[in-house]
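Below is one structure. I have some questions about it.
All protein chains but one are shown at their positions in the complex.
Every chain is named by a letter (A and B) in the order it is written, and numbering of its residues begins at 1.
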Amino acid sequence: MTYRYAAGVFILMMFTALLTACWDKTEMNELALVSMVGVDIDPDSGKKTVYYQIINPLSGTSARGTPGGEQAPVYTYEISGSSFGEIKSTIYKMLPRKLFIAHSKVLLVSQRAAGQGIRDIVNFIEMQPNGRSSVPMLIVDGSISQVMKTFTPLERVPSDAIDSRLKLLIRNSLLAGKHIKVNDVIERMEKSDTIVLPMIAATSENPSSNSGETAADIDANQNNFIIGGGAVFRDYRMVGKLNDAQLVWYHLLNGDEGRHVRRFQVEGKQVSMELRLVRMQRDVFRQSDQPSVRIRLDLQLSATWANEFVPRSRAEVKRLEGNLNRIIENESLAFYQMTRERGWDLLRIRDLLRKQMPNHPDIDQAAKNAKVTIEVATRLLRTGSMNQPYEGTG
Amino acid sequence: MISRFQFYLLTINYILGTTLFVLIQRLVKQGGQNAWFMPYWAGGFGVLVGLFWILLFRHYPGRSLVQIPLDAWGRPLGTFVSVLYFLYFCNLAGWVLRNLSDFMNGTIMPETPKSVFHVMFLLVACYTVAQGAEAVGRLNQIITPFLFFPFWLVLLLATVNWDWERLQPVFHSDLGAILQYHSFLGFPYMETIALTMLFPLVKQGAGRPFLLGLWTASVSLSMTLFMIIGLLGVERASRLTFPVYTVVQEVSIGEVIVNIHAIISVILLILIFIKLLVLVYGASETLRQVFRPQTRWPHFLALTILLSAMALSIYENPIQNGEWDEKYTFIYDSFFVLLIPFLLLVTTWIKRTFGKRTKRRMS
Partner (left out) sequence: MLIFHILLVPLIGFPVLGLLRKKLYRDAAVFGAVSMMGYGLWFRIVNHRPFIITIFIEKMIETFVA
């Protein structure tokens, strides 16, 4: 009987020792919660600089009135090393808490690092057990150090600001697409495809580094950064840029469904119409041994924002639609020609051919020589609160 | 005695146990977009091998795997073969434990020493096995819904990132690569011989639930591979060490349901535990049936010491394990799973025919 008691007590003691998670426990206030990560690579020395933007748990409404003034919502730590792995050890020369990157929302990469190649960065993120590849990646146009040390008005944590801006842009415009995450980059680069990532730039030369000042300043453009333009990537390297106008056609021809308002010049009049893609069909035909791709776009138009001109009759609507069809076809074809000249397969023709004609001997050549036709069909479905704008008397 | 349904569930969970996180990456690397087809082919082979074992067991009703060599070849040689099987089960258990601690160290708990996981799991497993096979069967039956539903629910939550194009072109690449991957036959299908230790305890015959369980596990594996390829794509899934874990890590519903990968970790832990239960049962029953000791718990203590040591000695690092898996798993497993049962079957037939002839001569 005592034998059993002794064995039972021994086992209980072992459980107590083995179940306490002695080795891996971390209290919440020992963690540094990273909200944004920025990466820069110096082209001459190869030195890697990483910026971690850590959330300050003491900021917020409950901390108002604490002695010492306003608390900054985030702190940016900058650390350099010869490889990303080394930074994991050297970060603790500056950072007083344990780095926790599982909640980071945005990854920023400087333009010069993007030009050299982001494969190292992407490999590093995927290899870490805590790293999430489902965060969007943006390229910084200008100084990454300045963007990482910028406070934003209205949305206190800058990574939240970027995140919500991207979501709003994806819904309300064609200036940003959904496939901008690190795992999208990996998928497309591994298939020898191209991808366009959004770019971000600081709005002013010397932003304030005091969050209280930023929060109290009425000029929201003063201390801020702006998302605009796209960086074209091929083989993990940035090979060019697209401006906003080109970005619209890029996203439209790749099937993004944001509602974009653009001013068109139709029959001598300006009209701002909202476009929305409802269906895109891409078909591949073989014409005398050369593949030809036909892209058919069905767009829905809305005249809600057309304060300049609204069609009065069905005939006018049909004429407007016809004109817009032609304008959109011409401009998107011009965009395609531009990409073909620069050697960027931004319409992902090669991927399409690979799926539809897998037995073709030379897919790259076929993609370069493919004849692309674009057919657009627009339909006006919505109008705004007024069916005719005011005209005045004179 | 365990019921047929319990044995069926036990077979499924045993096969899925470590496969779900050790093999997925290698299967996608070998099969590409068509990797979801591989479990059907390997499962077919597993069913054939299972039929072969059932044929052997039919000659020895009510006897378990290690009692058959004793019956067929006599005490000395039979004991030697049974000790070989004991070491085989210990090897498999060591692998299971080491895979588990590699997974925990590589994902959630990097600082904890591996022996802590091994000893904790072994203590609970030995306690469960000491209660008998009924405890094992019933425990598995109760836990299976808690494994099945959260696993598929979490994978379905991740389908916001689904892309059919990742699975195309279908059946275009070379099917020969699929058929050449023989290590998938070894681990996990040939390792199900450990379940044959439970054959005599299944009410109304173990053959049918065993084969049905093999087939259901193949279907389940195929669906999991299908989901992984559709959610991650071949390029990523063939390089990530734990694709299932990464898929769940990237689930983000609204902004609220994020970072739910702890659920998958717990599910995988329990699946591994069930596989370990069967192997510990096999090892301890081998000792009990071959040597017939009169006490029970000292042997569990010895098993714990041995298995915790083997878990640390079984391989050096995951890279060497991957290499071993590709080259030698099939040979190693087929020695125990095909060669020895084949010799036993041949011996049994010879004995039967000679026995009939001597009977006819005498009568």
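Please note the rule applied: contacts are C-beta pairs under 8 Å (C-beta built on N, C-alpha and C of every residue); 3 or more make two chains touch, one makes a residue touch a chain.
Source: prediction; values computed, not measured.
Enquirer: Using the touch definition from the header, name the shown chains in contact with the chain that isn't displayed.
Expert: Across the whole assembly, the hidden chain touches B.
Enquirer: Based on the whole complex, identify which of B:156, B:175, B:262 or B:305 touches the chain you can't see.
Expert: Only one listed residue reaches the unshown chain, and that is B:305.
Enquirer: For the chain not shown, which residue from B:80, B:149, B:162 or B:328 touches it across the whole complex?
Expert: Hidden-chain contact among the options goes to B:328.
Enquirer: What chain B residues would touch the chain not displayed?
Expert: Residues of chain B in contact with the hidden chain: 91, 94, 287, 291-295, 298-299, 301-303, 305-310, 312-316, 320-321, 324, 328, 331-332.
What we mean here is this: only the chains that are shown with their structure count from here on.
Enquirer: Where the centres are mean C-alpha positions, what is the separation of chain A from chain B, in Å?
Expert: Computed from C-alpha means, the inter-chain centre distance equals 43 Å.
Enquirer: Note which residues of chain B are touching chain A in the complex, please.
Expert: 106-113, 116, 119-120, 123, 161, 165-166, 168-169, 172, 232-233, 235-236, 239-240, 246, 249-250, 252, 258-259, 297
Enquirer: Write out the stretch or stretches of chain A touching chain B in their complex.
Expert: 7, 11, 14-15, 18-19, 21, 23-24, 102-103, 126, 129, 132-134, 183, 186-187, 190-191, 354-355, 358-359
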